[in-house]
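Excluded from the complex is one protein chain; the other protein chains are retained at their positions.
Moving on to subunit A:
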Amino acid sequence: MDPNDGDDDEEEFGLSRNYFLAKETGSGSGRKSARKLSDIALVDEQVLRAAVPEIVPKHEKEIASLVKSYKDLYSKWLFELRCGFGLLMYGFGSKKILLEDFASSALTDFGVVVINGYLPSVNIKQVVITVAEVLWDQLKAKCKGFTGSKPKIQHPSISQSTEDLLSFLGGQLPNENDCFVCVVIHNIDGPALRDSESQQYLARIACCSHVRMIASIDHVNAALLWDKKMVHTQFNWCWYHVPTFAPYKAEGVFLPLILASGGNAQTTKTALVILQSLTPNAQSVFKILAEYQLANEKEEGMPVNTLYTKCRERFLVSSQVTLNSHLTEFKDHELVKTRRHSDGQDCLYIPLASEALEKLLQELV
């Protein structure tokens, strides 16, 4: 009946064979080349960071025309959204611009809320409130007597529970089939949303009658985030393969550069986890250092003495010994590093990019 029978088996067989082949060659070549990163003349981390934004983009024209070619699909996408399906975009390349362009050119009739899933953390309850507010405005604008006729529905606010908000989003309103808010999620498989609780919430948002989801994934195993209930009854995805080959500019900000600090650099997330386990005083010491680094981006770091003075002023430490114990903790976790200042004294710096550092400070509050 099915001509592909043989192919499937072949494919499966090929996959396992490939794996073992790779294992074999891996151990072989691993023995041959045990070269260290230090064998390459690595440039200084700051130079490297400065060089990243300066990379000359390749194939700009081709990428632009590739992305433009997807414009023809916009009407299809809209049709499917209106039929109650969600859109899931995958394929190599950042789909951020594509999705936002789709939203701002084809979805003008609907409110659009964008979630940046590539960030280290996203508060889903806040998202639900915002979506509910947008929907509320939309409904109010659509039928003027809306608030009067439905006294039960209050204006969505932070005091309402997520359940209430979700039941508002999922409520049935007569004659309002085509009234919905679109939620665009960049990287629904991103670090902020990768845990199962977030996915459960997103799934519940997605199956609300007044919400449609448009999401992108980049990870090859993203589909493993969902169980059958989520896939078949909640998200209701319609998949689209839309490779763009556009650089992952926003998405990559929080990931470490592999050639910087030996490849195991801090990420905002790991730094945050460590900091949150420390005492408030230690956190404040770190904050002083971070603020200094942000204010003096050009400098190589903060002299230890300056840090000590500042910390004393704010009653964070009482002696050099206490400060040193904090610093040792930081250094052990690679939150802080030292380097020699041009005038000869040791100074401290945090091995994170400015954006990541800002983000970290926001999260730490």
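Everything below uses one rule, namely that a contact is a pair of C-beta atoms (placed from the backbone, for glycine too) under 8 Å apart; a residue touches a chain by one contact, two chains touch by 3 or more; residues count from 1.
Please note the rule applied: contacts and distances are computed from a predicted model.
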| item | value |
| --- | --- |
| Chain left out of the displayed complex - its UniProt protein name, from "Dynactin subunit 4", "Origin of replication complex subunit 3 isoform X1", "Rab proteins geranylgeranyltransferase" or "Ras-related protein Rab-20" | "Origin of replication complex subunit 3 isoform X1" |
| Residue touching the undisplayed chain, where the options are A:Ile158, A:Val220, A:Ala295 or A:Val365 | A:Val220 |
| Selected from A:Ala250, A:Leu278, A:Val304 or A:Leu361 as touching the chain missing from the view | A:Ala250 |
| Touching the absent chain when the full complex is considered, from A:Ala192, A:Ala206 or A:Val317 | A:Ala192 |
| Where the missing chain touches subunit A, by residue | 1-2, 14-15, 17-19, 21-30, 33-37, 39-43, 47-48, 50-52, 54-56, 58-59, 62-64, 66-68, 71, 75-76, 79-80, 82-83, 85, 88, 90-93, 96-98, 100-101, 103-105, 108-116, 119, 121-123, 126-127, 130, 134, 137-138, 141-142, 161, 163, 177-178, 184, 192, 200, 217-223, 228-229, 231-233, 236-241, 243, 245, 247-248, 250-253, 255-260, 262-264, 355, 358-359 |
